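Worksheet: the structure to be examined is printed underneath.
Just one protein chain is left out here, and the rest sit where they should.
Letters A, B and C mark the chains as written, and numbering starts fresh at 1 in each.
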Amino acid sequence: MIDKKVSSPAAAVADIFDGATVMIGGFGEAGSPIELIHALIDQGAKNLTVINNNTGSGHVGLAALIENKQVGKMICSFPRTAGSMVFPELYRAGQIELELVPQGTLAERIRSGGAGIPAFYTPTSVGTPLAEGKESREFDGVTYVMERAIKADFALIKSTKADRYGNLIFNKTARNFAPIMAMAADITIVQTKSYVEIGDIDPETVMSPGIFINRIVEVTNPQQESKLVKEGVCYP
Amino acid sequence: MIDKKVSSPAAAVADIFDGATVMIGGFGEAGSPIELIHALIDQGAKNLTVINNNTGSGHVGLAALIENKQVGKMICSFPRTAGSMVFPELYRAGQIELELVPQGTLAERIRSGGAGIPAFYTPTSVGTPLAEGKESREFDGVTYVMERAIKADFALIKSTKADRYGNLIFNKTARNFAPIMAMAADITIVQTKSYVEIGDIDPETVMSPGIFINRIVEVTNPQQESKLVKEGVCYP
Amino acid sequence: MNSNTSNADTSNSETMTPWSRDQMAQRCAQDITDGSYVNLGIGMPEKVAQYVPKGREVIYHTENGLLGMGPEPTPEEYDPDLINAGKKAVTAVAGAAFFHHADSFSMIRGKHIDVCILGAMQVSKDGDLANWSTGAPDAIPAVGGAMDLVAGVKIIYIITQHTTKTGEPKIVDKCTYPLTGQAVVNRIYTDLAVIDVTNEGLALTELAPGVTFDYVQERTAAPLIDYTK
Partner (left out) sequence: MNSNTSNADTSNSETMTPWSRDQMAQRCAQDITDGSYVNLGIGMPEKVAQYVPKGREVIYHTENGLLGMGPEPTPEEYDPDLINAGKKAVTAVAGAAFFHHADSFSMIRGKHIDVCILGAMQVSKDGDLANWSTGAPDAIPAVGGAMDLVAGVKIIYIITQHTTKTGEPKIVDKCTYPLTGQAVVNRIYTDLAVIDVTNEGLALTELAPGVTFDYVQERTAAPLIDYTK
């Protein structure tokens, strides 16, 4: 029988190893799997390469993971957001590496990683510093750069609903990177607000099919990043 | 005001020109926009390049379009199905060109066309006759072939529901190629079983967002290809 | 065109009323046609939405996965999972659609979005845009979706003050800041003028009330062509 439920965030992230590549869902706080990230802080894996659109905010969630010196490298499109102090400080101190990727290229590289496409061409960044050192090539008279797929050892994402097969439903713009990160990681770990019976999710409306999902933890009342930041909470 | 509804299949396909590239949705009969295809037969555009997974069956729909000598070239993965006589006969007589593409490569080439990706690499077909004449390249010790995107002047697809913005809902496996063809064509024409009010389709469950859709025709009781074939119907 | 005949008194600003930020947004909004799919950058571009003329139906795309973005939520409507690319709370209109990031950028890169309105640090005479980085060594580089937008959206409008706070021209012969994209800008709306990027060069088509062509030219580090007639 297939049942991807695990007992706790701690159990779900227990085998994330030093040096692992970890995709973390979310765009800002929307979709950020904060309880899974905090479990990863408790767990302590070091020298992680983390893929997320941003670098977190305040001193909770992704920002706290970075602040806890567990991240050796960030792959992201926008590391500089309101309320994001942790990353800039470490970056200026040369204590964290940054691979800056245009947001759409980041999304497509992740999707390609999940779809078995090792590389593709895109018009994005042609003629800019972000195309430097990359192969470029003309198709039909237009110049494109070649971009490589990104894969990860783990993905941490957040959903609204999940069944035991791992079929997922997200809420509004919290969907963002989750479905494609789920595809691109060897082990995809989901924290879900509600764990529902098989058959409760209409097959026509599944947003991330269970085949991409490995572990599910129910977190009924997830914390809200912006609220924690406003309250000045620091994790741990 | 945005209202993509047009009055009839004839009006919807009126400007399909000789030599146009036309993507036609459907996998077998599931999702085949038979009324739009018949309107295209009535309209008479010639020397079309048609992209569909198959070549139709019997003497209706896509098979009838081919039989009517309107198709100069087929791009498809499986031109030989039970009940498919028209294409094989013309092909053997050298009267129609065939570009045979593995099904997943066909899907990805179409999706790339819609996503602004001019080319990508895939492991599919490496070492086979279908990779001959194509560039190949190693990434991380594995060989891949480069495939180019496909775009079209028109796409003809079928949906269950549509609103005036063009948001679409499909039924079960009739979804197949429709969402990606909708992305890859300059003009995407939809026949829909029902035309619903804005707001009737939940934003969370839209299967093809309206931005990809140009024209919608309501065809409340579409014909069923397999039934017509069984009855020996020939169109026109 | 009289660009070479009236170069006197160009710094007389008594009768000049440069457009305010709201007026710039309002002017830009005139060019958003009915039925357009539009992506608005963070900041001044967001203002454009409120000035789109009545009777035009425009659908707003936000690259974090929503087509059909609506205005700010009421406290009752507020949902932290419903935000725009600037991470501000928004709403979704009837007829909206949610989707994931790869699909969202397929809309952008695949040339499905009609218009994108962005701010600028610099725009060159060839339509090159620099708006993501000063290139300063201690800056934290952050690009977001800007490079994807300029590479993929059909029409790129720039809305910006004509000069920097210190009076430096933002419209230049060649950008000195790192580029966001090459030859991507179609039209520039500043507090002083509306300028089109054309194959012939930068064509000034409209002036703010009382502003003269020469006054604008003096504050522009690239040649302008007077199209105001």
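In this text, a residue touches a chain if its C-beta (ideal position, glycine included) is under 8 Å from a C-beta of that chain, and two chains touch if they have at least 3 such contacts.
The structure displayed is predicted, hence computed values, not measured ones.
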Among the chains presented, those that the missing one touches: A, B
Which of B:19, B:44 or B:127 contacts the chain that the document leaves out: B:127
Residue of A:94, A:133, A:203 or A:232 touching the missing chain in the full complex: A:203
Chain not shown, touching residues in chain A: 1-2, 111, 113-117, 163-165, 167, 183, 198-199, 201, 203-204, 206, 209-212
Absent chain, residues of chain B that touch it: 27-31, 53, 77-82, 87-88, 91-92, 98, 100-108, 110-111, 122-130, 171-180, 207, 224, 226
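Note that in this section only the chains that are shown with their structure count from here on.
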Interface ranked first by C-beta contact pairs: A-C
Distance from the mean Cα position of chain C to that of chain A, given in whole angstrom: 30
Two or more partner chains touched - positions in chain B: 115-117, 204
Residue list for chain C, restricted to those that touch at least two other chains: 66, 92, 98-99, 102, 105, 108-109, 151-152
